[in-house]
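The other protein chains are all here in position, but one chain of the complex has been omitted.
Chain nomenclature is as follows: A, B and C, assigned in order of appearance, with residue numbering initiated at 1 for each chain independently.
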Amino acid sequence: MRMNSESVRFGQAIGRALADAMIEDDRVILLGEDIAAAGGPFGVTRGLHAQFGSQRVLDFPISEAALVGTALGAALTGYKPVAEIMFMDFCTLAMDALVNQSAKTHFMFGGQNSAPLVVRTPHGGGLNAGAQHSQCLEAWFAHIPGLIVVCPSNSEDAYGLLRAAITDPNPVVFVENKTLYAKKYAFSESQQPISLGSARVARVGKDVTVVTYGGAIHWAEAAAVELAEDEIDCEIIDLRTLQPWDEATVLTSLTKTHRLVILHEAVESFGIGAEIAARMADIGFDELDAPIRRIGAPYTPVPYSPALESEYAPSAAKVTASVKEIVL
Amino acid sequence: MRMNSESVRFGQAIGRALADAMIEDDRVILLGEDIAAAGGPFGVTRGLHAQFGSQRVLDFPISEAALVGTALGAALTGYKPVAEIMFMDFCTLAMDALVNQSAKTHFMFGGQNSAPLVVRTPHGGGLNAGAQHSQCLEAWFAHIPGLIVVCPSNSEDAYGLLRAAITDPNPVVFVENKTLYAKKYAFSESQQPISLGSARVARVGKDVTVVTYGGAIHWAEAAAVELAEDEIDCEIIDLRTLQPWDEATVLTSLTKTHRLVILHEAVESFGIGAEIAARMADIGFDELDAPIRRIGAPYTPVPYSPALESEYAPSAAKVTASVKEIVL
Amino acid sequence: MSDETPTSVPPEPLTFSESELFIDCYRLMKRIRMVEERLSALFADGAIPGFIHLSIGQESVPVGVSRHLTNSDTIAITHRGHGQALAKGMDLTPFFAEMMGKQDGICKGRGGSMHIADSSIGMLGANGIVGGGLSIATGSALAHKLDGANHIAVAYFGDGALAEGIFHECLNLSALWSLPCLFVCENNGWGEFSKTDQQFRGNLKKLAKAFGVSYQFVDGIDVGAVTDASESIILAMRKKPHPYVLECKVERFHGHFEGDPQKYREESDLATLEERDPIIYLREKLIRAGIAPAILEDIESRLAQEIEQAVASALAGPNPEFTTAKSEVYAHE
Partner (left out) sequence: MSDETPTSVPPEPLTFSESELFIDCYRLMKRIRMVEERLSALFADGAIPGFIHLSIGQESVPVGVSRHLTNSDTIAITHRGHGQALAKGMDLTPFFAEMMGKQDGICKGRGGSMHIADSSIGMLGANGIVGGGLSIATGSALAHKLDGANHIAVAYFGDGALAEGIFHECLNLSALWSLPCLFVCENNGWGEFSKTDQQFRGNLKKLAKAFGVSYQFVDGIDVGAVTDASESIILAMRKKPHPYVLECKVERFHGHFEGDPQKYREESDLATLEERDPIIYLREKLIRAGIAPAILEDIESRLAQEIEQAVASALAGPNPEFTTAKSEVYAHE
């Protein structure tokens, strides 16, 4: 807990959450490539090595599979490791440890033990980093029973959710949108852990519910401002936790607005939005006055060229257009 | 092409497709663990090593990551490799080669080349094989632009779709439900490739559309028989290809029945069914007279005990119950 | 794969304290053997579902290693891990109940043979993924090292797992960080239906050395050799944390899984397996050393009784309920 009411960068808030968690519980250790003296590729862990030393902030070899497996082994032996996978695309190398091992430990071994580890990883485009450094793969993890998936959209949430993720006895995939790292947000004093699984109503409105998470919230907010000019009043729900996601909050909002748009940066097809839409087309069917619209990336790998990536990415304009289609 | 009108086991039909593809094009090679003399763990490749020799049927070390990477390298150098991953759960070890490399080759390199490889892999439970040998992970691949995902439900489709998959210039994940291998199905003469992306109307009906694929179709068919007794007439759509899936056929059916149930063996949350439901809740919204229901596995790892797995798995009874809820 | 070839030394007389030790080993090896033979029969009878992989012929390895482990030492075991689990101290009734998918199973029937675990004795879990336990043991060794309490982690793995890249990553990491991880290779010459020399071209000794990791070979026919080797290795690891590779040459007597008819195996290979049976080998050694056969027979009959009791009580137990299982996907604080 800190006594600040300043504004704090998203990346810094994550660093603070790590530091505070490490102060509170010395079983918390950090593992990752270039996270120690180098402070991580996005500077998130800067200063932690100096503060906590080489026994608690460990530079890992370029071995992602062993990274998560090692974190799991340490978790099963009393530690609370937070592993950083430098880009979410590299999770492809660590899927066994995440999916076959960590996710199944508690259930498969009859509840004898749990796997209290966190895998932090940045996703998303916007840096023209190309098809292997820009993916949003959170839907994969949300499909795997035993994993918790979190994706914050601002500094306070990043702090509070990460604190909760580290305390949680289950394996958590903690997804950080890399374009947010340098952004500043209000950061009030006395941050607390935010319980996993609860969404946040980011904007109250009555005409349409826009469900989103992570970096995409800024497109939703910009669209809401624009739409307000046309007297369309958006309610924005920031999911924060993608698995388990806050069905009740979404349904409550839908019951008020009767219209649903879902927005994320990940590829639309088979993305997180599909589940939200499918669920609302079941339990929220009677509330729906219009088709459910989704906005996500089109079905292509992330292109490199700025000329392409700017069209590839979702945008406020796409949200505005979608909302208008179903509201007017 | 064969001149049979006998009945042929699902696994055998796959073996025949491999053999016929290898006869037709000697760039087709097979790579996999214990697929040569041993004929594969489910006997699918039995006889192929004797027929085609060690240059074309290659026993691979227990190195799944290299298996798919090697297949890709050979594909880029003129071959058409068909790699077998012994259980779909082990795809976790080969995700980089599949997702970051094969899927992106054509697009990312500006269309210069393509990656004509097939990864065959069995999914699904029913053998009490536990949480690491029973998963259905096809939704992961359907989310990745550049991959094609296929899942047949009978011998003729398995044959025809696999022939098409091998001919296709793109990377195909070919998913085989392992409980089908030993099942016999009619197998008519002169099998042809079946074009990828086209669904099959497996049963014509007017009251409700049941969309499914792979091994789950048998639950749908059994449910349809039961429901017919209650005068509920099901239309069953077998997707066959999961990406790209046949939106038009599903929508056409929905336009007739106005009710939709989606069934698969994979975990319901964030599964293939989510996308079908989400899409129909958008483009098919005006046709829907009832909530969209999904039936999939509950949100738990696959349990080992028969007492647990039998309750875990979807069933005809669950389909019947779901259909009744939205039809009556 | 290894430089050395197994040797078949004829038994020699024992001192009294040696015979104490060896009788202990005999009891434990025989226990594992009889448990697995019982499993084989239960499987044939349909009382055990799924896949089971028996370690018959390989018992000397975990018995020799585990003598030197406490419950604070951790082990990650393989799909062929019954012996590894029992040698570490897993109780028989929850073991059998797990195989049968019963509620009283050590994992409440959710894991089965490929996924037994017993955290009360430091047994982190069996693995259905070849090589899946290697990094878990490595991470556990990291925890031990950070604890500074002289505990070690053991990663059991088969020769087939040598081809998985994770082995390389774990060797490197444990060398780099001097982790107290003992990598025990149960080299039975086979990976499923293929000989390992058709799958792996590396030399394990040289591989270990390439990372500066110490290596020792023992012939698993002799539990005494395994015990001696592990003793000095583990002692040294406790003094000063470092990794170690122990390769044990053993034979797989049964098929890859129960029900595998092993058609791919030479008649002559199968016919001569008995000569490589570590239990027969030890029995002869004990007899020659003057241990009365009656003592061994007594051990065996007690074991038989213990096993039958465990089987009966496991069989009598209830099946698990799915609703309970479903509520335990996530741990609660």
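By definition in this document, a contact is a pair of C-beta atoms (placed from the backbone, for glycine too) under 8 Å apart; a residue touches a chain by one contact, two chains touch by 3 or more.
Computed from a predicted model, the values in this text were never measured in an experiment.
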item: Neighbouring shown chains of the undisplayed chain, as defined at the top; value: A, B, C
item: Sole residue of A:R9, A:R56, A:R120 or A:H133 that reaches the chain not shown, by the stated touch rule; value: A:H133
item: Given C:K209, C:K239, C:R288 or C:H332, the one touching the chain that is not displayed; value: C:K209
item: Residue in contact with the excluded chain [from C:Y156, C:F200, C:Y244 or C:Y281]; value: C:F200
item: Touching residue (missing chain; options B:G15, B:G39, B:G125 or B:G146); value: B:G146
item: Absent chain, residues of subunit C that touch it; value: 163-169, 171-172, 175-176, 198-203, 206-207, 209-212
item: Hidden partner interface residues of subunit A, rising order; value: 33-34, 37-38, 41, 59-66, 89-90, 92-93, 127-133, 298-301, 303-308, 311-312
item: Residue numbers in subunit B that touch the chain omitted from display; value: 29, 55, 58, 60-61, 63, 65-66, 68-79, 81, 96-97, 100-101, 105-114, 116, 145-146, 148, 167-170
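Just so it is clear, only the chains that are shown with their structure count from here on.
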item: Per Cα centroids, the chain farthest from subunit B; value: C
item: Centroid spacing, where centroids are CA-atom means, of subunit A and subunit B in whole angstrom; value: 30
item: Between subunit B and subunit C, centroid-to-centroid distance (C-alpha), Å; value: 37
item: Centre-of-Cα separation between subunit C and subunit A, whole angstrom; value: 41
item: Multi-chain contact residues (two or more partners), subunit A; value: 65, 96, 100, 107-108, 145-146
item: Numbers and ranges of subunit C residues touching at least 2 other chains; value: 105, 107, 109-111, 115, 127-129, 132, 165, 325, 329
